[in-house]
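Here it is, the structure in full.
What you see is the complex with one protein chain gone and the rest in place.
And now, subunit A:
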Amino acid sequence: QNMYSGHCELQSFAPLTESSISQSTMASLSEEVLLVVKKVRQRKQDGTLYLMAERVAWGPEGKDRFTVSHLYADIRCQKISPDGKAKIQLQLVLHTGESTTFHFANESSALKDRDATKELLQQLLPKFKKKANKELEEKNRMLQEDPVLFQLYKDLVVSQVISAEEFWANRLGGINNTDPAVVNNKQEVGISGAFLADIRPQTDGCNGLRYNLTADIIESIFRTYPAVKQKYSENVPHNLTEKEFWTRFFQSHYFHRDRINTGTQDIFSECAKQDEKGLKSLVIQGVKNPLVDLLSLEDKTLDEGYGICTTLPSTSNANKTVKESSNSAIIKRFNHHSAMVLAAGSRKGVFTSLLTASSSETSSTDGNSRDSDFFQPPVKKVKLQEAIEYEDLQRENRPKTVALNLKKSDRYAHGPVPLQSQHYTTSQDIINSVNYIRHEMMNYKPNLTEVLSSTAASSAIAALSPGGVLMQAGAQQAINQMVPTEVQGELKHLYVAAGELLRHFWSCFPVNTPFLEEKVMKMKSNLERFQVTKLCPFQEKIQRQYLSTNLTGHLEEMLQTAYSKFHIWQTRRMMRKT
């Protein structure tokens, strides 16, 4: 009895080919419109659905504006109503959790319309999804990790001095494209060992089972079972639709445990064979760590015919019951599955190489990750040494060290500049000096004839204390003590914000493109806005508090320098133009 009548509710799939998108392209309006579907109802209103290059939009009939518009990047996934339902619908779920439902109402072609929309969205969404998520995540991370940046963001973006885009413009560069090393070093995310468990079928109530697939699960299947991926690219879309493919996959004996009777018409019977082959080649290769090699564990000295239990379970398949061989198929399958999951997690681009190499008996299909650095030839010796080592029986031979105990780590971070290498003292030196000083102190004898008189000493101490005669010159110290911490903090934020704006400003020079021209103008007005909305109120505030106004002198100076630079540039430009 076939229980798997197979509905696959498709949520989103990996991108297909570029060419299939342009087929349905219809150029018009100002934005590129990829698909227009009429008679689509939204909130019980008839209207038209537009799929454009970067967004999906819907406008009510007879009006020339959109009342619904979502960027693809904002959409988390699409859902469709199951086949056989009276209403043919498509739902877009946004990252915010909101959703919009479209009802395809054209009597004759509703299903076709819906499927066309779905297919196209299916191709479009993943492209935007990854980018959007990654960027958003990265921005979030940066703000969370860097409080100064966060403050700056609040000062400049939230208070609308500059736009968010401007703010991120040259900060995100590193994330998006420039530094390939950073991108490549990113740790690859492995596959969950239980991804097959996540596709537990649900009954749909009418003698069928429903499997929910997501792009992640499909990727996991492909990475773990490259043979399936190969079948997929061989058959979809020319022989089978995606849905048919996955329906057959779930119906196949390959997916189910008793792989022993894979019929010939099952397209996955070949996959089972390939897996078998992969497992075999993996086994034949043997293991690199001699301590786990069961084959060479025993010094096999009993000849054939000797011994007690030579005739225990014969391994020939002939006299195994069906149950037994299905049991051992499960065990084989778990070992294979785990090996493949492990390999997929520890290798890069596994499955692309698997695809090309799956027919030859090369390493890739076998799921062996070839951690070659880990197991090198003298591995046996190393492993043996490791095995006989009793680390706790050995005295530690490292030189004595002083533990670094930081009570205030910020003092450490802003503390003395690093010494020249030749001045560097080792822990041993420090210990020696401490001992030396201790020794000195023990033998210290004050030379009482040459000490200061007590009055002279106390006046010298007074002169050197805060407020003393000799301490007057310390102007910086004055700021510290004269200005309340709250004002200090504010000043600090102003400096950071001004610095950020100025950085943007100065980075425009030399102004040699129209883009930079535009930017430098904008930056100048940003600076002015900053002065008016941020700096001036602050100045007024400190005046009100009767604090020295020259606190902001340096800031103003910096702004003035920028302004004059701008004026010079502008006058030159005017001259050139005239």
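Things worth noting here:
The rule we apply is simple: a residue touches a chain if its C-beta (ideal position, glycine included) is under 8 Å from a C-beta of that chain, and two chains touch if they have at least 3 such contacts; residues count from 1.
The working rule: contacts and distances are computed from a predicted model.
Selecting from "Potassium voltage-gated channel interacting protein 2", "Cytoplasmic dynein 2 intermediate chain 2", "General transcription and DNA repair factor IIH helicase subunit XPD" or "Myotubularin-related protein 12", the unshown chain of this assembly corresponds to "General transcription and DNA repair factor IIH helicase subunit XPD" (UniProt protein name). Per the touch definition above, the residue from A:64, A:145, A:165 or A:392 contacting the chain not shown is A:392.
Contact with the omitted chain, checked across A:190, A:468, A:537 or A:553, is made by A:190. Considering the full assembly, A:307 is the residue among A:307, A:446, A:467 or A:514 that touches the omitted chain.
Among A:67, A:144, A:239 or A:338, only A:338 touches the chain that is left out of the view.
Note that of A:289, A:458, A:513 or A:533, the residue touching the chain absent from this view is A:289.
Panel shows subunit A; residues 190, 192-194, 196-197, 200, 257, 279, 282-284, 286-311, 313-315, 319, 323-324, 326-328, 330-332, 334-335, 338-339, 341-342, 345-346, 369, 371, 374, 380, 384-385, 387-388, 390-396 of it touch the chain omitted from the view.
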